[in-house]
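The structure appears right after this line, and notes come after that.
All protein chains of the complex are present and in place, except for one that has been dropped.
Letters A and B name the chains as they come in the text, with residue numbers starting at 1 for each one.
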């Protein structure tokens, strides 16, 4: 088989798996698990094969135009360069892990068949985005991911949190998608094509008339999908979905799509310095704000969600300084360790019976219950905090190095963008280490009652953790090889940023440890119960219960009134705002929700009172007319005949008058 | 009936000289008979005594027969007398009797539709008279010459040119005859077996009612 055929099969197999799963899942329960896992695994193998054949060399390009569509042709096109090949492998790895993990995590869920099919569809859509060489086809995958995220986040639709979160995820990303679509059209109008290769060639010739406008419009969509400030608010709430879904969305598929899109079209963005500065500011605000918010969250998954936002900030930061190699490098390593973090968090939630860090910090021996999750999560958190030699260190240093490069004026990006990213990146490195440490300490070093015993975790779940731990540990070693796959720029850490970044991370970790030592004594005095333990259920059931009980137990879905929280001490007065995500939701409520609701009330009023009046009138008038006519229907033939003859006379007179007038 | 032959040209010339103010004898006769006919017709449709209506109808139809005579249509006139006065009115009288029409004044001879009927009739009359007078004010019928509706003439044209319609008409009459028999035969059988069915005040179902 040619590379093109293989590449076509990569997104097609999960899609067929999803269709088959939806068709036969409920009728043949035995087929559900194979249909979920096997196509994804095969797609992974094929993606690896494609990557090996492509080998970072010349990009594989293939296109076929099914039908003429008007002015700008839409083609089924493949464009597989080194970025696409490697990201597809990451998507395959994470999706396979998530599917295998889900067989254990949701083994008792009655809606597992449709869930698995949707995850397959999600994977397929992401692979389509990755491989597609045509922006319209890319948009198809982009939107399929949007609707799949709606369904998957709302998997526990019995809980109001999940319903609200799924709607929010859908609407907020749509808020970005509308400008994104307009931007795509503007781009096509300027370049005359939706093909990536054609667009890039045209951009290289300087054929772009409105680079800033197009770049900013596209950035809106990217911010929505990749959860960048100010459109990031859907992501923390999306934690109401099952943990494997979070792992999939946050690590490899949906949020990566935005970064990947910018990376693919970076020359377009690079033509506009203003757009790059905007991107840099966006990335900086995202990094710093999300790290602060992560430090204040009580829900373990929300900590990870804000951490995802922050790490995506690093990636957009790298893009803002014009180094897409660093961005995709961080995307790959982050995809691995963040998937690991989420899946391990799912195991912990299952065992602890709660998603609250405050409750976990009052449990003794949680790490002994789940040694697999403990060790792998430690690895992943070290990678997240960018401690050498874990993978996160190399990728983050690549980003910081690129930023320094730009700040000193050695790159195409504006110097201002470089400085913004560099400073924010270093600050975020400090905070990242702090919240990683806090998470680790609170989750695994609690003191108090013995953690509940839920027996051994399914092998499907623990084995996946170790599989994902390998890239978290060792992916950094590929730093020497990767430039061959990318643009060729060096990704090896520079001394200055390495020392600075690692030093700040160590400082953050140590300070947090100190704060924890200081506050942990308080934990014994303030009991925080409300552990939603139901040992019989599978992970999904426990998690759904935990999410549903968090607000009744602690009064808020995001935070808990826990004085023993080191984050509370570290953040001081900022904590209250950080826990609420800096009240951005309130801003959105004032800016969008209230006006829309007011407009809806207006429309409702107009519909009920104005439009319906005409509708009712249209019904009432004929009824009155009918009643009048009915009165004429006496059944008396003489009456009818009188009317008939009277009409005849009138007509005859009229005819005579017309005739004489004409004469 | 002047024996003098008049050409069409002279007829046209004389037509202009004849106004309504100098009527001929025929016109006077026609007018008088016409008034009688119209009066009889009006009484026919307004009288409250049903049998009187039939008798006034005889006057009206007879008057029309005279008008036909004045128009030199002799044969039609006699046919009118024979068929209408002789048979139709008799049939109507039988109908009145069979339906037990009250003798004497019946207060409900007119329906509640009367004002509307009056309005429609007056309107139609006004329109028709206006149109007819407007069109034929100066037109005169020349009655000189051989009678145009003598039995001789009528017989010859009827059996020379109108034979086929005439025969078709006989079929129609036959059909009407059979139809009338069929319509009344059922009732004739009922009349002999169940006379209460004709009684408007007895509505209890008879044993034969559910045949």
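Throughout what follows, a residue touches a chain if its C-beta (ideal position, glycine included) is under 8 Å from a C-beta of that chain, and two chains touch if they have at least 3 such contacts.
The definition used in the following text is that contacts and distances are computed from a predicted model.
Hidden from the displayed complex is a chain whose UniProt protein name, among "Copper-, silver-or heavy metal-translocating P-type ATPase", "NADH-quinone oxidoreductase subunit K", "ABC transporter permease subunit" or "Spermidine/putrescine import ATP-binding protein PotA", is "NADH-quinone oxidoreductase subunit K". Though it is not drawn, the left-out chain touches A, B in the full complex. Listed here are the chain B residues that touch the chain not shown: 1-2, 11, 14-15, 18, 20, 24-27, 30-31, 34, 37-38, 41-42, 44-45, 50, 53-54, 57, 60-61, 64, 67-68, 70-73, 75-76, 79-80, 83-84, 87-88, 91-92, 94-96, 98-99, 101, 108-114, 116-118, 120-122, 124-125, 128-129, 132-133, 136-137, 139-144, 148-149, 153-154, 157-158, 161-162, 165-166, 169, 172-173, 175-177, 179-180, 183-184, 186-187, 190, 197-201, 203-206, 209. Within the complete assembly, residues 630-631, 633-638, 641-642, 645 of chain A touch the chain that is not shown.
What we mean here is this: only the chains that are shown with their structure count from here on.
Mean C-alpha position of chain A lies 97 Å from that of chain B.
Listed in rising order, the residues of chain A touching chain B in the complex are 636, 638-639, 642, 645-646, 649, 652-653, 656. Listing the residues of chain B that touch chain A in their complex gives 111, 113, 116-117, 119-120, 123-124, 127, 131.
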